[in-house]
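Could you have a look at this structure, given as C-alpha cells, before my questions?
Every protein chain of the complex appears in place save one, which is left out.
For reference, chains read A and B in written order, and residue numbers begin at 1 within each chain.
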Amino acid sequence: MPEVKLVNVTKRYGKIVANDGVTLTLKDGEYVSVIGPSGCGKSTLIKNIAGIITPDEGEIYFDGRRVNELPIENRGIGYVFQNIALFPHMSVWGNVTYGPRVRGLSPEEMRPLAIEMLEMIKVNERSDAYPNELSSGTQQKTAVARALTSRAELLLLDEPLGALDVKVRAALRSELKRLVKDLKLTALHVTHDQEEALSISDRVVVMKMGRIVEEGAPIDLYTHPKNLFTANFVGEANFLAGEVVKASGKNVLVELEEGPEIRAEASDQRMGDRVVTAFRPEFVNVETNGVNRLKGRVVDVLYSGSTVRIRVKLGKGSIVVAKQMLHSEAATIHVGDDITLSIPPQRILVYPYPEGGLEKELALE
Amino acid sequence: MIQRMTRSINPSRLVVWATLIGLIVLVLLPTFYLISYVFLKWGDVWVEVFENPIIGDENWRQILKVLFFSFRLSLSAVAFDLLFGVPLAYVLARKQFPGKGLLEDLITLPLVIPTSGFGFATLITWTSVAGIGGFLGMNTGVIPLDAVVPIINVPLIVFIVHVALTFPYIVRTLQTKIQSIDTTYETASRTLGANPLTTFRNVLLPLVLPGIFSGAVLAFARSLGETGATLIVAGVSSTASIAIVRWTAEFKLATAAFMGSLLVIIAWALILPVERYMGREKRSFKTSYRLPFSLIKRVMRLERYASEKLTRIKDFAPIFVLVLTVIVPIIVVANSVISYWSADPYTGKVQGGVVYQLFGPANYFNTLVKASLTSIIVALVSTYVSTCIAIPLSFIIARRWYGGFIRSILKVPLIVPTSSLGLSVLLLWGSNGLNLVGSGIWLIILTHIAFSVPVIVESILASYEGSDIQMYEDSARTLGATAYNAIETVSLPLIKGGVLTGFILSFAHSLGETGATYIVMGRDITVPALVVNMVEALAIPAALFTSTYLIVLSMILLTIIRFTTRR
Partner (left out) sequence: MTKRFGEITALDGVNLSIEDGEYVCVLGPTGAGKTTFLRIVAGLLEPDEGEIYIDGKCVNNLPPEARDTVYMFQQYALFPHMTVWQNVSYGPEIKDWNREKVEQLTAEILEMVRLAERRDAYPHELSGGMQQRVALGRGIASGARILLLDEPLGALDARLRVGLRTQLRQLVKDQGLTAIHVTHDQEEALMIADRVVVLRNGRIEQTGTPHEVYSRPNSIFVASFVGGANFVEGTIIGSSDAGSVMEVLGGLQIKVAVSDVGAGEKAVLAFRREDTWVGEEEVAGSNNLPGVIVSATFIGDSMEYEIRLENGVSIVSKILMSDAFKAYTEGQRVVASFPPEKGHVFPYPVMGLLKEVEAI
C-alpha cells in the first residue's frame, strides 16, 4: 500500500500540453478519483503513474522512491483498462495467473493466489471460460482480479466501467469499492462520470486542460465547489448572472440580471462585483413563501423515476431547473403553470463572473 | 447471424455474372489449365518424362533435382526472413522514430522492383570487382560465384537474392497484423510484470501467429516462383521456375508442363490449409503451458536479460540486413553505370562503355526504347483490365456468401510460380492450345491479368476492411441514397486509396515481371526480359544501364504509392 506522489508532472504531445505541472499525493490506502471532460489530461496522468508514458518534466515517487525511469513491469501496479483487454487466447484462469507466472512464481505458488482472487470476485466457477464467453461485466471483474493476483498494492483504474451498461456499472461500483477497502489498496480511478467518482472515492480530483482545478472529499466538492467549472462539472446546477448590491460579513445581496435580488452567503465578494450565482436543482423549492423568490412559467416537466425536474423560464428567458421528489407537491405542477421558486440562501454559491464569458466557462467540450 | 440477415447492397446480377466470367476466363482458367493439360496429354508426358527412348527417366530425375533444390532454397530463405523479419515488423508496427517512412518504403521496394534488374545489381555487387570487392580494394568480388551456403547446399548469391525479394512479404504482412492488435494487451502484460520480450512471446506472438503463417506462405511461394533475378544469378544451378523457362525454350513442353503443374499443386496445397485455418480459428492460438517450469523460468531469465541489454541489436540487425541486401546493390549498380559510362574503367576500352553499347553497332538503345514501349503498354492494358474486374469482384467478395471461397482461390494465381502461369497461358491460348492468341504482346497481357487481379483485389479489400463501409452505406441509404448512389458517393470514395495502391502495385508488378513474360513474349520483348538477354549476351554495361533504368522507374512508382496511401 504505497504512497504515491507526483511533483510538477508535465507531459506534452507536440503543442498540446496534456499534463501541465500536476502535483498530487495519494495517501496510503486512499481511493482517489480523477474526473474531467474528454481531453483534460486524466488519462495521461494515470499513464504517467503506470509508466506507460514518461513525463517530460517533474517527478513521480512511490513511497518516497523516484520511479520516473522504472519500467512498467517493475512498478508493482495493478492496471485496469477501459477496454478490459483480457488476453483473448487465454482462459480466465490463464489470465488471472498471468501476473504471477511472468514474475516467475511456480504453479504451486500461484495457485492459492489465483483461487483467492477468483473467489473474491465470485467468478471461480467460470475459470475455464474464455473471455468472449463472458458478459462484459464479468470480463471486467476478471480483469480486476488479474491486476491484483500478483499482490499489487497500487490499483490504477482507467475508466474501468466506461464500456459497460449503466446498470452493470452501478453494480460493479460498489464491488470495486469493497475490494479496494478489503485489500487495503491505494487506488486511483479515472472517469468522466461524476456520479461514479462521488460514490466510489475518498477524494475527488477535478482536472481541466491538463491542470488540477480542485480536489476534495466528494460531499464538499458537490456542495461547496470552489469554482464555477467544478460546480458545473460535478453535478447539474443552475447559473444566473448578477451584480453584488450589498455585502456585509458573510451575507451578500445579488441583483440578478433577471431582475430579482437574492440573498446568499459568501465571504469574498464586494459591492459592485459582477458575479454568477449557482445552485443545484434539488435545492430549488416550489413554494411561494420562502426567501429568494423567482417567478416564472413552467416549460417542461421531466420525470426520471422518483424525481421530477421542472424547467421554469424566468421573465427574461433564463431557465431554472427544480428537482423534487415525485411524491411532494411538485406532482401537481403542469406545463404552462406560473409558479414561484425559492432557494435557501445557504445553498447559493457565488463566483466572480468569468472573464471569457459564462457560456464558454460552462461549455463541457 | 446478423451478417446473414443484413440487407446489404448487392451488385446486380448482370454485373456479378460479367465479373465472374471475366474472373474465370482471364484469371482462373489459365491458372488451372496446366493441370488439366497434363491429364489430357498424359501419354505424351509419360513418355517424355519417364520413358524417353533416348535418355530414359533422366527428365524425371532432373525434375526431382530442381524441385529439391528449390525447396531447400525457399525454405531456408523463409527461415532467414522470419528470423529478421519478425523483429523488424514489430519495430515498424509499434515504434515511432525518425526515418520510419523511408524504411517502410525500402521494405516495399523489392515488391515493386523489376527482379531481373535487381538480380543483376546483386550479382555485380557481390561477385564482381565492380561491386563491393573493388570498393574494398580487392581484385575480385567479395563472394566467389561458387560460394555455397553450408548444409542447404545452395549458392550464396542465389540465397541472398531470394532473401531480399521475399523479406517484404513477411515484414509487410506481419506489420499489418501487429498493427491490428490493440496495444492495450501488451501494456496489460507489462503492468502485470512481464518484460517486453516475455510479453512478446506470451501475448503478441500467439495473437499474430496467423499473420506469420500467411506471410511465410507468401514469401515461400514468391521464392519458389521467382524467375527474373534467379535466371541472372543462378549460373549452373537451376530452380524449378528456371527449369520451366529453359525446357519451354527447348520445346520440352510436356516436361515443363508436368513440372509446372507439380508447382501449382504444391502452391495450392500450401495455401489452402493456411486459409482454412485462418478463416476458422477466430480466437487464434491457445497457448498451452505444458513445458516444465524450470525451463520456462530459464527462458524468462534470458528474456529479462535480453530485454535490458539487447534492445539495440534486436532493432538494428534487421535494418542492417535490409541495407546490405537491398540498398547496397542499388547504389552499386547506379555507381557502376556512371563509372562505365564512356569506357570500361579497368581496361579503358570504349567498347566496354555504356554509351558504345547503347548507341554503337549493337544499338541496344533502340531495342530498349521498343521494349519500354511494350512494357508500358502491357502494364497499362493489363492493369486497367484487371482493375475493371477487381472493383466489382471486391464487392462480390465482401458481400456474397461465396466471397470467402473466391478470395481463397484468388490467392492461387498470387502464389503460383509465374513461369508455370506463363506456360499455362501459352498452352491454353497459344498455338498448342486454342490457338487464339499467338506469342507476343497480347499473350503477355493475358498472362499479366491473371496475376494482377488478385493483387488489386487484396489491396481493395484491405482498405475495405479498414473502414466500416457497411455502416456508412447503411447510413447513406437511410438518408435516401439508392444502392447505386450509396456506392458512388460513399463506398467508392472510401476505397479509392485501396484501388489506387492496387493499381500502382500491379502496374509495377507487371512492369517487372520476367518469368512468365519470358515464356509467352515471342518477339515482343519487355525491359526485364531484355536485361536477361543482355546478361546472356554478356553486354554488361548495357545491362547495368537497363537495370538502373528499371530500378529508377520502380522508385518513381513507389513514390506515387506513398502519396496515394498517406495524405
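The rule we apply is simple: a residue touches a chain if its C-beta (ideal position, glycine included) is under 8 Å from a C-beta of that chain, and two chains touch if they have at least 3 such contacts.
Quick caveat, the model's predicted, so the values are computed rather than measured.
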| item | value |
| --- | --- |
| Omitted-chain contact residue, chosen from B:V171, B:V490, B:L544 or B:L558 | B:V490 |
| Missing-partner contacts on chain A, residue numbers | 37-38, 135-138, 141, 165-168, 170-172, 174, 191-196, 198-199, 218-219, 222, 233-236, 280-283, 285, 300, 302-307, 309, 311, 323-327, 344, 347, 364-365 |
| Missing-chain contacts mapped onto chain B | 2, 5-7, 467-468, 471-472, 474-483, 485, 489-490, 493-494 |
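Here is the rule we go by: only the chains that are shown with their structure count from here on.
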| item | value |
| --- | --- |
| Whole-Å gap separating chain A and chain B, where each centre is the average of the chain's CA atoms | 54 |
| Residues of chain A that touch chain B when the two form their complex | 50, 52, 71-79, 81, 83, 85, 87-90, 94, 98-99, 101-104, 106-107, 130, 132, 146-147, 150, 156 |
| Complex contact set, residues of chain B against chain A | 182, 184-185, 187-195, 198-199, 202-203, 206-207, 283-287, 289, 293, 297, 300-301 |
